[in-house]
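All protein chains but one are shown at their positions in the complex.
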Amino acid sequence: MDMEEGPSKTPQNTRHETIQVGNTLLLKLPSGDIKTWKLEKDSTANLGKFGSFYANELVGQPFGLTYEIVDKKLKAVSPRTLQEVEDTEATNELINDGQFVQPLTSEEIEMLKKSGLHASEIIKKQIEQHANYSLKTEYSKEKYKKRKEAKYSKSFTVVDPTVFNVCDYWFNKDQNRLRDIRPDALGQILNLANIRPGGRYLAVDDASGIVVAGMLERLGGTGRLITVCDVDSPPAYPALVHMNFTKEVTQVLSSLNWATADEDYIPITPPSEPAGKIKSDAQKSRLNKRKAVSETLNQTREELFAGEFDGLVVASEYDPFSILQNLSPYLAGSANIVVHSPYIQIVTDLQNQLRNLPQYLGAAVTEMWLRRYQVLPGRTHPFMNMSGSGGFIMHTIKVYDPS
Amino acid sequence: MDMEEGPSKTPQNTRHETIQVGNTLLLKLPSGDIKTWKLEKDSTANLGKFGSFYANELVGQPFGLTYEIVDKKLKAVSPRTLQEVEDTEATNELINDGQFVQPLTSEEIEMLKKSGLHASEIIKKQIEQHANYSLKTEYSKEKYKKRKEAKYSKSFTVVDPTVFNVCDYWFNKDQNRLRDIRPDALGQILNLANIRPGGRYLAVDDASGIVVAGMLERLGGTGRLITVCDVDSPPAYPALVHMNFTKEVTQVLSSLNWATADEDYIPITPPSEPAGKIKSDAQKSRLNKRKAVSETLNQTREELFAGEFDGLVVASEYDPFSILQNLSPYLAGSANIVVHSPYIQIVTDLQNQLRNLPQYLGAAVTEMWLRRYQVLPGRTHPFMNMSGSGGFIMHTIKVYDPS
Amino acid sequence: MWSTAREIAAGDLVIVWLTRDAVQPLVITPGKELNGKYGVYRHSDLIGVPYGSKIGSRNGRGFIHVLRPTPELWTLALPHRTQILYIADIAFVSSWLNIKPGSRIIEAGTGSGSFTHSVARAIGPAGHLWSYEFHEARVNKAREEFSCHGMDDIVTLTHRNVCKDGFTVLDTVDAVFLDLPMPWEAVEHAKKALRKDRTTRICCFSPCMEQVLRTVTALNDAGFTDITMYETLLRPHQVDSVPALPHIGQVSEKLKKAEQKREEKRLRQIANSRASAAGKRKRPGDADESDGGRAEGSAGKRPKTDDEDDVLQHEDGQLPQAENHPSGRSAGAAETEEAKFPQSVTESATPTKTTFSKTFPEVRGHTSYLTFACLLPAIPSAQADPATQEPVPSD
Partner (left out) sequence: MWSTAREIAAGDLVIVWLTRDAVQPLVITPGKELNGKYGVYRHSDLIGVPYGSKIGSRNGRGFIHVLRPTPELWTLALPHRTQILYIADIAFVSSWLNIKPGSRIIEAGTGSGSFTHSVARAIGPAGHLWSYEFHEARVNKAREEFSCHGMDDIVTLTHRNVCKDGFTVLDTVDAVFLDLPMPWEAVEHAKKALRKDRTTRICCFSPCMEQVLRTVTALNDAGFTDITMYETLLRPHQVDSVPALPHIGQVSEKLKKAEQKREEKRLRQIANSRASAAGKRKRPGDADESDGGRAEGSAGKRPKTDDEDDVLQHEDGQLPQAENHPSGRSAGAAETEEAKFPQSVTESATPTKTTFSKTFPEVRGHTSYLTFACLLPAIPSAQADPATQEPVPSD
């Protein structure tokens, strides 16, 4: 093994290597649901019927592991293998049409649970009582076991908060809030917009901050990102919270709104100089804060208006043509412009509007298509249900209009 | 084997069981191209470099066989098996990037061909001369052989003229003339429109007659089909010719145009009664013909205006809403209406227009999606290129408006 | 099969359309009643009514549409019994297999009968369908249905394990459709059942790729040609008619006005507090603090410091935690509307309506792989002279 090749430097990261106090985690439950939970020091996490545990148990652990809850303590367990049956729609010609008969009453199950029996024991008991169990095919048996396991197992998995996983979580939770930005669409957007560490970008993200999350991760704490939003207060980008970014990563982000991003507008800022003499420390601190806010705003505006940005990403509920007309003057030549929309009509109309404008080169519309497969041994096939739409992307390159 | 079940009657067919004089055939050449050719008695067919043969040789033969041409006579050959390699994009990490070097000059090949050498012999000669041949992988060798075979083999296949195959031929030839009606779209249209033997239907087919071809085949000589076209003369439905329908099948079809299909319009027909006394037999015959035409036109109009048709299929270059508004009064309650368009905007706008009209129930828009696979042993995958669009379908059910 | 009369008669099978998602079959039985969500309908009231009519409930509050059955409506109305074939697959298979009036067809197994109905419609009374099913309960259910639907003359239903026992006809059918867990076991049997005097066809319906691979091998070994495989799907699109997207100039104007209002309010408050400065001490700061109302755009949002930097302080937990109901920017009144379409600023938008569409969020991603092949007619052992060939009937 030839180890002298490659760099010796320790790579930076956009978040801590292990789980920290203050992290907002995505916990995957045996039912398949994902719960979002903020790790507070010395607290107890409550996963409802899946149990509760001491939060501190997770501190310093790597992301991605599965834990069983035993007396509020956590025991990391080995990952599952492919022996399990996850297909819920396999044809089974030999099974009687109808439902499994529940062999134990819910009262009996409740009693067993209260007696502290382990999930696997409850399932075993149910199987023993299930008269028809031996008549089922192996697939059906596995299916049955799995379903029961999901119901009684006291365990969870800490989802590794990659951009892909965070986007996937939000998309599955409410794809409207993400404006249909599916993980494949986000990956596409980031590549087409040529996001790289050190680059300077503009973004309009009305998609819960998933675009900002992706861009910040790709910047990795170097470069610049200015977003423009539609509210007077700084925009909430709720998807960011699950990224657990370090301060270094988020400090490259500043935001303006559609008023403060207007060159001709002079924002009304409350005076940061005292009208009379300073009356209290509180007032002084407030005035200093105002001054800082005002200065930051002015700096950000100057930075925007100075232009020469490397790219623009738009995922907005507003007319994209009006956004491009407003922001493309601040783009450098050869900057990439990417507009995502859930609706094909919006991006095709946009491409049509850009067609004869000399400052936009090679406008093209593409649709995302994604298909996931079940890869269980002997039962490989695309999942029966698929996401219908990851939206549409219009990509173009800003060029200098010689006229 | 229990043979007493089932019917004893001989099924009818929409064309002759075997190839007939007068048929228009689709001949698939070794190159993969398909040539359309009309079988005239005692003629000689010329397939260019793939040879020529006596047309009579094909009369009475079943559809679907492959023939080798030997001295203008035909020899049916056994079908190819899956041993052959058809994939032209298999990864082959071990082959040098670059082209095969042609070991024989084109002059040498021309000489071999003139000497009457069989295709397989020429290929063998080329392989012998090919210095690098043994270095190639088996896949590459097969590929090479196949390419050469396509070039020199004197053979062809008579395509079985099913609706699927005829539609596929036209679609590949010029999908614009078929208004993107891919074979899967056509199948979908016919099922959604509930076409059955004995039914009575209306159609607007600006798609080269492929819809009419499909509907006539599904009627099988019983029922009725009235089409409305945009020219004063009877519409040309060129796709019909490849179906080689019997007269029984086509006699259920009549056509009107957008003027004669208008109830308020009185068509101007040249007088079929002589203005004075009849001057010649030619004139008499012409007048009789006129009379027949005029009567047929009036009968078809009366039939349309009497209504109670079972379904309407539209694949038109005109505004589909205006078509529906004109023709849906002639539909029976519960009739199925199917509108196909290459453009999603057209069918979505249409659905939107129909949404609040009480005579249309359950309007829904669907997109066709089709994918074909290569199924060669060990190399199963979707074809690298696929048809992008088979169009969009709007389906709705005509109901009685109680108001 | 089903009634082709204009009006509904006693004993007819009709399809009752309550809503798009509630479609159900109904055999008209005088004396019986149908209970809808919004009212009651007497079967006898439907007799003599034309198919395609809208029927009001007896209390006048609800209504239904009574439709003529089609194989597609029947499939839609079918209570889910086993994995049903989907209409896209059924149409595609019928088309590739060249199923038309007069065709003779085999299907195995019968399953839910969706394919059976579609084939019966296409082949008509001149054709015939042999349908085989291993599962006895399904056979009985299907036999009853086919009889009730007037398909006895067209369909011969047999309870049989075709992989083991083969089919009941020889050299007869034009096409075979296999929807079996192990279709490769039935391929040789299928070959026997297919007629040999013209090109015939087979389709194997298999959800998993591994089944496809074995099927392809079996078809190849049995001498089938043109082996190919397809997948087909229908992607439903949802259509919305909504106001055109607002221009950002509109947002900009709103923000500017809101800022101005806020400043005016602040100045007013300072003036007020100065006026009452004699009485109280700490008021000016308070007035300053409250800073007036936020713009309409931020209505319903959490109170926030006016520190421009707090967007950078997520680690400190000052931003809303995205719990089950995240309180992010679209968490206000706009959220429920947004589920239909983004329109948080539509009040001021122009009234121009645009039609937008997109694929439904979740669509059918897979039903089955459709493996097709042809069996070519036997080649005459010696090429016959055209003159000596079988006479061709002239029509």
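We just call them A, B and C in the order they show up, numbering each chain from 1.
As a convention for this text, a residue touches a chain if its C-beta (ideal position, glycine included) is under 8 Å from a C-beta of that chain, and two chains touch if they have at least 3 such contacts.
From a predicted model like this one, the values you see are computed outputs, not experimental measurements.
A.B. asks: Mind giving the shown chains that are in contact with the missing chain?
C.D. replies: A, B, C
A.B. asks: For the chain that's not shown, point to the residue among B:Asn46, B:Ser78 or B:Gln283 touching it.
C.D. replies: Counting the whole complex, the residue in contact with the absent chain is B:Gln283.
A.B. asks: Name, in rising order, the residues on chain B that touch the hidden chain in the full complex.
C.D. replies: Residues of chain B in touch with the missing chain: 22, 24, 35-36, 38, 89-94, 96-97, 175-177, 179-180, 206, 208-209, 229-242, 244-247, 250-251, 253, 255, 257-262, 265, 267-268, 270, 275, 279-280, 282-283, 286, 289-290, 292-293, 296-297, 317-320, 322-323, 326, 342-346, 371-372, 378-389, 391.
A.B. asks: With the missing chain put back, which residues of chain C would touch it? List them for me.
C.D. replies: 209-210, 213
A.B. asks: So which bits of chain A touch the chain we can't see?
C.D. replies: 1-3, 5-7, 9, 11-14, 16-18, 20, 56-57, 59-65, 73-82, 160, 162-164, 183-184, 186-188, 190-192, 194, 196-198, 217-222, 246-248, 308, 332-336, 344-345, 348-349, 351-352, 355, 358, 361-362, 364-373, 375, 377, 380, 392, 397-402
Everything that follows uses one rule, which is that only the chains that are shown with their structure count from here on.
A.B. asks: When the centre of a chain is set as the mean of its C-alpha atoms, what distance in Å lies between chain A and chain C?
C.D. replies: Centre-to-centre distance between chain A and chain C: 29 Å.
A.B. asks: At what distance in angstrom does the C-alpha mean of chain B lie from that of chain A?
C.D. replies: Inter-chain centre distance comes to 48 Å.
A.B. asks: Could you list which residues of chain A touch at least two other chains?
C.D. replies: Expected reply: 344-345.
A.B. asks: Two or more other chains in contact with one residue: find those residues in chain C.
C.D. replies: 209, 235-236, 355-357, 359, 369
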